[in-house]
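The next block holds one structure in the form of structure tokens; read it before the comments.
Every protein chain but one is kept in place in this view of the complex.
The chains carry the letters A, B and C, assigned in the order they are written, with residues numbered from 1 in each.
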Amino acid sequence: MLKVAILGASGFTGFECIRLLQAHPDVVITHLFTLRESKTDINRYVTGIKSIPQTCEVFDPKQSYDIDCLIIALPHTCVFPLMPMMIQQSYKIIDLSADFRLKASERYNMYYDIDHTCQELLLESVYGLNEFYADAIKTSKLVANPGCYAIATILALKPLTDQNLINHVVVDAKSGVSGAGKTLQDTFLYANANEHISAYKTNQHRHMAEFEENCECSMIFSPHLVPMNRGILVSAYIQLNKKQAIDSIARYYQEAYENAPCVRLFIQEKQPSTQDVVGSNMANITISHVSETEAIIVSTIDNLIKGAGGNAIQSMNLMFGLAETAGLPLVAQRV
Amino acid sequence: MLKVAILGASGFTGFECIRLLQAHPDVVITHLFTLRESKTDINRYVTGIKSIPQTCEVFDPKQSYDIDCLIIALPHTCVFPLMPMMIQQSYKIIDLSADFRLKASERYNMYYDIDHTCQELLLESVYGLNEFYADAIKTSKLVANPGCYAIATILALKPLTDQNLINHVVVDAKSGVSGAGKTLQDTFLYANANEHISAYKTNQHRHMAEFEENCECSMIFSPHLVPMNRGILVSAYIQLNKKQAIDSIARYYQEAYENAPCVRLFIQEKQPSTQDVVGSNMANITISHVSETEAIIVSTIDNLIKGAGGNAIQSMNLMFGLAETAGLPLVAQRV
Amino acid sequence: MLKVAILGASGFTGFECIRLLQAHPDVVITHLFTLRESKTDINRYVTGIKSIPQTCEVFDPKQSYDIDCLIIALPHTCVFPLMPMMIQQSYKIIDLSADFRLKASERYNMYYDIDHTCQELLLESVYGLNEFYADAIKTSKLVANPGCYAIATILALKPLTDQNLINHVVVDAKSGVSGAGKTLQDTFLYANANEHISAYKTNQHRHMAEFEENCECSMIFSPHLVPMNRGILVSAYIQLNKKQAIDSIARYYQEAYENAPCVRLFIQEKQPSTQDVVGSNMANITISHVSETEAIIVSTIDNLIKGAGGNAIQSMNLMFGLAETAGLPLVAQRV
Partner (left out) sequence: MLKVAILGASGFTGFECIRLLQAHPDVVITHLFTLRESKTDINRYVTGIKSIPQTCEVFDPKQSYDIDCLIIALPHTCVFPLMPMMIQQSYKIIDLSADFRLKASERYNMYYDIDHTCQELLLESVYGLNEFYADAIKTSKLVANPGCYAIATILALKPLTDQNLINHVVVDAKSGVSGAGKTLQDTFLYANANEHISAYKTNQHRHMAEFEENCECSMIFSPHLVPMNRGILVSAYIQLNKKQAIDSIARYYQEAYENAPCVRLFIQEKQPSTQDVVGSNMANITISHVSETEAIIVSTIDNLIKGAGGNAIQSMNLMFGLAETAGLPLVAQRV
């Protein structure tokens, strides 16, 4: 049994890792860590569940815990001072924050508007996009889990950008509210977020930094907040830079995802819906053709599973030689 | 045209007053006031609407504004220091906070856990329950608008408590989330409040103070938070202290609400739903009979209209000799 | 007082007309009509409201009712056999169905997949886009109210298509579920529609017929279903066919909507949200600039008000010489 600990268990993402790992047949959760003493509400959820630690401990980066894997679910910049010590320990690390996702520290500084103070480890980390970087992930000591919009968007575009086929793309993205985590802002109050849709951060969202490093192309990125807890639907309206038949576009995706157990392709055939993936670690990608030079690619994921905790566990499975989908929910929740 | 000003325009209740008054054919909104200089987001809603002031002014209690009526929508205790000055002015006042609802200051101190510092005006104020205290409201200078749970509950019980017929009642109340206003608490975040129902403050809710003064009886009051913006449904499970036929119970309600244009009665006939009232100033009351000594009374209102701004405007109509329902929406929104 | 009747009062749109007209100070609702005898649930909403007929009558197209205006809110094709008789009567007609919106009957036949059997009246009807066709509406006997997506989209594009400035546009539209009316389909069941977003009818939606006749340009139209009752947000990603400064784009909109009391413009300044318009008859249009040849125009409306009943009443006001916004809600509901 793999011994796994979670640092930052009280946020939505950290808690999602607990929830998913509780059902993983090859894993035992040995520790729930917080950065500092605090009254978290974690125990109202884990009370009486024997397979989960009932309380949180304060994490000590200098201690050599008897664990195989540490999953970090803290806000960005929190672990900068700790990471140099943690990386010396025997356990492997999966970091769900943005801190080790980018290779270029200046890009981090620009998008996150703060200096990256742990640049020396940037090149040691592997970007946890399992569908494209599995080999590097398998041998990595530090995996940086991608942002939720980044996973949905890069899975939709990379088979074409890798062929240099995109002239310009409009990405109109829609996300459920859990993407905002537990941010205490007026905007995220129920009575404000319920019963309306809004556009925000057009062409200014931080996840664009990840697009730039993984599937660069001329792009408008326009995210929207939708009144639902979970789910991302990304509609990519693509202008191709040379004529393509639908079959040829489809083939690029089929080849890219031939061995990807968590990606499903639908060619010209169905109406994409987050309901087909929410509750699971699946990404659905729908490929439609408007004309020989225009295609619409829609991808859908559960932002807290394939867009966060589930994708991290998929990386963990790769890092420790387990079946890639071990312990992961594959069936959508539907209702 | 009646000249009306609103003090505290940025909260949900104050804004609801603006929205309703904009459609009132006999009213002109002359001022939007705040207590102190602040960046409110009010103007994103009123931009370009010629019939509404486009900016907020800081209110001065010593100034004799050219207004007929001041509606106050501020948190409790805010106007204690100002009220003695305001009450000297020529305008009439409707206060939507809890500050002048109770006659007994000790009850206020106990339920609100703070000393009432303006007791001398308590006896001058009239409790704005239009269906029972219309005569006093018509001649009052200061009307205290009831709490939202209080309106729904008292309308459901008072016809029977006035006859001394209730032995014991369980009031199971369900409210939409806007009742919490813009309180920045984890509990009211979308991702926390959506997709679940919870019980809270069982037998400890502050509106119980208003029940005690207006329809005292042995009671359990058990409120619940429901994932919807608006609406209150109050189910009252009543043990009668003497046998009653359904007709006789119905008659007490029919007599009590004979001249109440905003109360609708349904006798043994329909399934109560907040959808039948939300968007309107109507209160629906459904009367069912379980046995000769048990009755179920269900009342439904829109908590921001009949439970707040709409009821206040109904009082205003009475105070200024207008038709009681002038300018008020009577048709539910349905969808 | 204008005497108004509604034919088709039991659907969402017809009911919305009742709700809005009840608050209109210059209107009396004289009749609620249905096409044939039926048990509608309309009376659970109008019970006890003295200003509204409490029951529905079966409509007779040959009868000369004492009404000024008949508002029709029936599914398409229902009134084909009746319209030739109705048009002979003295009252004016506003039809909310799609039947008289298009000038070219072949386009109707193609998009609606059924033959138009009342072509002779197509040219007599005026398309009820008040912001552009007010003069024709004022003198028309038959006004065809536009589709909800059509109003939102045409208001967003027409100032530029009228200048022939659009090379290509991606319109990504998001709508609340009430747009589907009371269609009994699995898709629209609460447990299916709640908590997810889906794309549907990409480039196949019927409202595209209206775009073609009113603001033709190369377009992808991609509608989405969002889990909320009301509201449409339309994001138009525009490739201009010649370079434009933001000021020059803004000027086209300012000129187009100079005298439009229900359109509000926001230039490069705010995050568009349906919350700013839902509950009102306002359309908000936000203009942003990505580059000299790319612009993003976002428009938001309440699909049942500005996208249906409210826009129809605005037309009615024009047809009968009332103030254009008489009786219309201008303040958004916010919560």
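Methods note: a residue touches a chain if its C-beta (ideal position, glycine included) is under 8 Å from a C-beta of that chain, and two chains touch if they have at least 3 such contacts.
The structure displayed is predicted, hence computed values, not measured ones.
S.K.: List the neighbours, among the chains on screen, of the chain that has been left out.
M.R.: Result: the unshown chain touches A, B, C.
S.K.: Hey, which of B:S10, B:T274 or B:N311 is the one touching the hidden chain?
M.R.: B:T274
S.K.: Of the residues B:V58, B:M85, B:A199 or B:A245, I need the one that contacts the missing chain.
M.R.: B:A199
S.K.: Among C:Y65, C:F188 or C:F320, single out the residue that touches the unshown chain.
M.R.: From the options C:Y65, C:F188 or C:F320, the contact with the absent chain belongs to C:F188.
S.K.: Check each of A:N229, A:T274 or A:N317 against the chain that is not shown and name the one that touches it.
M.R.: Of the listed residues, the one touching the omitted chain is A:N229.
S.K.: Of the residues listed, B:N214, B:S235 or B:N281, which one is in contact with the missing chain?
M.R.: Only one listed residue reaches the unshown chain, and that is B:S235.
S.K.: Go through chain B and note every residue touching the omitted chain.
M.R.: Against the missing chain, chain B presents residues 170, 172, 174, 176, 191-192, 194-203, 220, 222, 224, 226-231, 233, 235, 237, 271-275, 278, 286, 288, 290, 294, 296, 298, 335.
S.K.: Can you name the residues of chain A that touch the chain not displayed here?
M.R.: 12, 15-16, 18-19, 22-23, 25, 44-52, 178, 195, 229-230, 261, 264, 270, 276, 279, 282, 304, 327, 329-335
S.K.: Which parts of chain C are in contact with the chain that was left out?
M.R.: Chain C touches the missing chain through residues 12, 41, 176-178, 180, 182-186, 188-195, 227-229.
Operating definition for what follows: only the chains that are shown with their structure count from here on.
S.K.: Quote the value, from 0 to 180 degrees and to the nearest 5, of the angle by which the CA atoms of chain B must be rotated to coincide with those of chain C.
M.R.: 180
S.K.: Given that chain A and chain B are copies and touch, would you call their interface same or different according to whether over half of its residue numbers are shared?
M.R.: Same: most residue numbers at the chain A-chain B interface appear in both copies.
S.K.: Mind checking the centre-to-centre distance between chain B and chain C? Centres are C-alpha means, answer in whole Å.
M.R.: Here chain B and chain C have centroids separated by 35 Å.
S.K.: Where in chain C do residues touch two or more other chains at once?
M.R.: Residues 195, 229-230, 335.
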